[in-house]
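Every protein chain of the complex appears in place save one, which is left out.
Which chain is which? They are A and B, in the order written, and residues in each are numbered from 1.
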Amino acid sequence: MSSGTESDVSPDVWDGEIEREIGHDEYDPIGTLGLIAIYFVIIALLWIFMYFVEFLGRGPTVV
Amino acid sequence: MGLFVDDYPDEAWVVRAALASSFLALLIGGLMGTIQALHRTGFLQVIENSTYYTVLTLHGVSLVILFTIFFLVGFYQWAITDSLQRPSENIRLTKAWYGLMVLGTLMASIAILGGFTDVTDMSADVLFTFYAPLEAHPLFYLGLATFIIGTWVAGFDWFRSWWAWRKDNPGERTPLRTFMVLTTMLMWYLATIGVAVAVIFFLLPWSLGLVDSVNALLTRTLFWFFGHPVVYFWLMPVYMMWYVILPKLSGGRLFSDPLARIVFVLFLILSVPTGIHHQYLDPGIAEGFKYLAMTNTMFLLLPSLLTAFTVVASMEHGARQRGGTGYFRWLTALPWDKPAFTGMALAGLMFAAAGFSGMVNAGMNLNYLVHNTMWVPGHFHLTVGTAVALTFMAVTYWFLPQITGNKVFSKRLGLWQVVLWFVGMVFMANAMHRVGLGGEPRRTADPFYDGVVFDTALGSISELHFQIALGGVLLTVSLLMFIAHVALTWFDVANRSTPEPEVLPPALSGPEHAPAVLENLRLWTGIAIVLIVLTYTLPLASIISSSGFFGQAGTIVAGMLDLVITVAQPLLEVGP
Partner (left out) sequence: MEIHRYEKLWFVVSMLLIIGFIATITYGAVGAGIQMVDDEGGTVDPDNIGDYEIRDGVTFEDLQEPQAQHVEGNEYEVAIQAIQFAFIPNPVEVPENSEVTMYITSPDVIHGYKLAGTNVNTMVIPGEMTEITVEFDEPGEYGAVCNEFCGAGHEEMEGILRVVPEDEWEGDA
């Protein structure tokens, strides 16, 4: 047997601070989805700003 | 199962030695950074402008070659030994590769340090990219080659452990950490071909006077063949920490083991065929090749974007298991009092910001705006200077007890240290980006010109320079705190009780859900090689066929090789 993420040691070895065990199927990372959606919006807007305002908006440029 | 240091004392010795080397490099390199930040903003110029470049070479080499790679080999040795649950097949070999890396480091360092004194005319003021025809003392190139050979042997050592493990455990899935180590090293073998060829066939013979010129574009292209994937060599251990250790620290479990493996396979496949994105503004390379490198680079965003999701989801899982609720309120249930957690989370946040400036760098024509301006150091102080460096420092607070058997000196000190690094970097990197947009060049001792002014939006250039200097000072304080903290723990000044062994929890969706084909490392390496051949054969052929191996001002040797090329011309002309 090997230790690490791969092992099937019993949960109480690592779950010192855990109040409630949540399995894969009962878990929806809704907060993560929200955070990552915000990130997406920021990135997309910044990209448009950098490309069309900062870059194309200034000259001269190599053509 | 006990502490790593008790179970594997010999391996722990090598891990500790590698980490000590890494931290020494961090200290030296970091102090050079302080000098730079104050010098180039004009606040404190204690050195000559010409010495600035020796300092900058030392900064670059110490931090992105020595600090990162010594940390990597130490950490990976632990990962292999601990996840396969077996000692080194031959500890003498393990010590030997560490020894080789140290030897190489000493050689290169002597050459660089020679630049500080007039006693010898030895020097290597060529920065960490050593673009020819800037020339370093041969010892610099030799040292570099020796160091890299050391890492190759390390990889071999780890493969050997895996082969032996497989024999004893037929049919079992490779443990996740081992899988990550192996894919990283396969990527590294492919990546280092470029720099090995550049150093062994061109730069070393040239610096020894055996040939009298080099093809500047060729050696530069070979450097970047290596120079981009080396970025992933810094990053892949960090990803391992984010995938394997961060969920545990958050009180949860890795969301998906198969996805983690897919991400590492994507890195193996896509890291090398992107190097030309550092050469978007180089003459001598056709636009088509640049476009191809750009698309590859953009797709290389994918594994990082996927990682962002999985890692945050694993943290959220931990937070919810610890009682967190709500859409975002669970964030407060995370263990922000643990320096290892907080440091890694802040590093991840910085990496998200770095993702943005990286996308801009990758933007081919958009690169006209930022290429070789301060924007670029602004970007990579977020990536390697924070996402990597801060994660390494944070993980040290978790890792050091495992390999020394001593508890960390003070949680609170650790917490202040990681937060200070983050704050320092917010100031320094943000201001660097902005002066860069104003056009201020990087790698310049004293960017104050007679006839050039840099216009910056929102804030004057001198305000931004102040922020760079301030950030630099905060970073220095944080750095010194870190080094002191490591020393206090290492020598167990507080004389604390022995730490508990750490057990890493299994993933929520385990390796048994991964398709078996993921284990087929030959297949992935094969695909990586095909992609490299597709992206690099034509550009290299066209560079060599137009200027020869050793440039236009060729020698007799070069002349002979040119002859070979002329004969082979029809084959190469299939190209553009």
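What we mean here is this: contacts are C-beta pairs under 8 Å (C-beta built on N, C-alpha and C of every residue); 3 or more make two chains touch, one makes a residue touch a chain.
Being a predicted model, the structure only gives us computed values, none of them experimental.
Considering the whole complex, the hidden chain is in touch with A, B.
In the complete complex, the hidden chain is touched by one of B:194, B:251, B:377 or B:447, namely B:447. Subunit A meets the missing chain through residues 24, 28-30, 32-33, 36, 40, 43-44, 47, 51, 55-56, 58-63. Residues of subunit B that touch the chain left out of the display are 49-50, 52-53, 56, 125, 127, 131, 133-134, 215-217, 220, 255-256, 258-259, 279-287, 290-291, 294-295, 298-299, 301-302, 305-306, 309-310, 313, 359, 362-369, 371-373, 438-447, 449-455, 509, 513-515, 542, 546-547, 551-553.
The criterion applied here is as follows: only the chains that are shown with their structure count from here on.
Our note on geometry: subunit A versus subunit B, Cα centroid distance of 21 Å, whole angstroms. Residue ranges on subunit B touching subunit A, taken from their complex, read 1, 82-85, 173, 175-177, 244, 248, 251, 254-255, 257, 308-309, 312-313, 315-317, 319-323, 326-328, 330-331, 335, 352, 355-356, 359-360, 363, 365-366, 368-369, 437, 503-511. Listing the residues of subunit A that touch subunit B in their complex gives 1-9, 11, 13-15, 17-24, 27, 29-32, 34-36, 39, 42-43, 46-47, 50-51, 54-55, 58, 61-62.
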